[in-house]
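Note that one protein chain is taken out, while the other chains of the complex remain in position.
And now, chain A:
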């Protein structure tokens, strides 16, 4: 292995070292500060390495891992938002080992983003799933255990479906790396379908979405953020890579993706409509957003990669801000709890409102440009049915987002002002500023995305 290859892998190594250090430190230290520090350092170093490597040409490492811009974007993304989730996982009543698991989720996401081979794909997905099961269940409350258990059972199912799918594809093509996946046979098509359903589970696409709302409601908000932001982005990038490198059975693959996307947009938005629990509403809203991303992926637009990465880049700070604000308000804040929040907890209220504005795709927040990308992808490919579904979904979205983003300004608050940890404050401000910055100056994120995509 050359030095260049080692440098290319160094972000993953940094995250892995962070995870190992956190795991070793957790039992010997009294508080979880050391473990958290180790995991955070690993992820921060990984993100910095990726940022310093901007513009360097890719180094081939072997069949298992691809060091291209897509992988780098995914790695930096996983490291940064894993770090963000780690910040507010603290309020979730988790064990001392939790930071190690967060780093492992980030590691899984990073390897998934660079996966050009079935083995890495499987490894990444499993690393994410197994760590998330433990993270979901950590508070050991009934709701958390339910979330963890549901995820465990469904994750097992999804994993076996996906393994079988890869096996069938291998039987047909004799290849495990994506470029070798070409064929027409029925087994190949079935394999592709099974693989898609396995990925759809992690992507929380309907009808594989059942675990999402429970996880958002019962699990600590930080763990939900990992599932909703980090792991989802990694899966989206993996599908992006499958789209470009493998030639899976068409129109089954794109059609299936479109069908899942349509179902998610409609089901997610409809179930969120009357949902009074803030975290559960966010859970349904992530299902809808997965649907929108799936629609872009299914459309096959020439700029689909740019659109998906832009969408993910906007979506992450928005969902993180909303989830972090929600975590600051207690385990299960309701619409009633959010009322009048602007007076008692102005920072949480601001971050929540800006995050929800962005998720709703309204202007001034970055979500508007993300919506523009979504619509543009669907229009240039003349996917009129998908366009109508996306428009219906986004219109439904206005209703429930509006219920929550106006509530902080009306009525009397039931929530008392409380001191916040410095890190939470920094995270909330950071997310809100980033959302507004990308809303007014989207070129920044567009440049980041196109720079990343240029490295191939």
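In the analysis below, contacts are C-beta pairs under 8 Å (C-beta built on N, C-alpha and C of every residue); 3 or more make two chains touch, one makes a residue touch a chain; residues count from 1.
Just so it is clear, contacts and distances are computed from a predicted model.
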item	value
UniProt protein name of the chain not shown, from "Response regulatory domain-containing protein", "NADH dehydrogenase subunit M", "Ferrous iron transport protein A" or "Putative cytochrome C"	"NADH dehydrogenase subunit M"
Among A:5, A:344 or A:376, residue touching the chain not depicted	A:376
Residue of A:387, A:415, A:434 or A:455 touching the missing chain in the full complex	A:387
Option touching the unshown chain, where A:225, A:362 or A:434 are the choices	A:362
Interface with the unshown chain - residue positions in chain A	306, 342, 357, 362-364, 368-369, 371-373, 375-376, 379-380, 387, 391, 394-395, 398-399, 402-403, 406, 409-410, 442-443, 446, 450
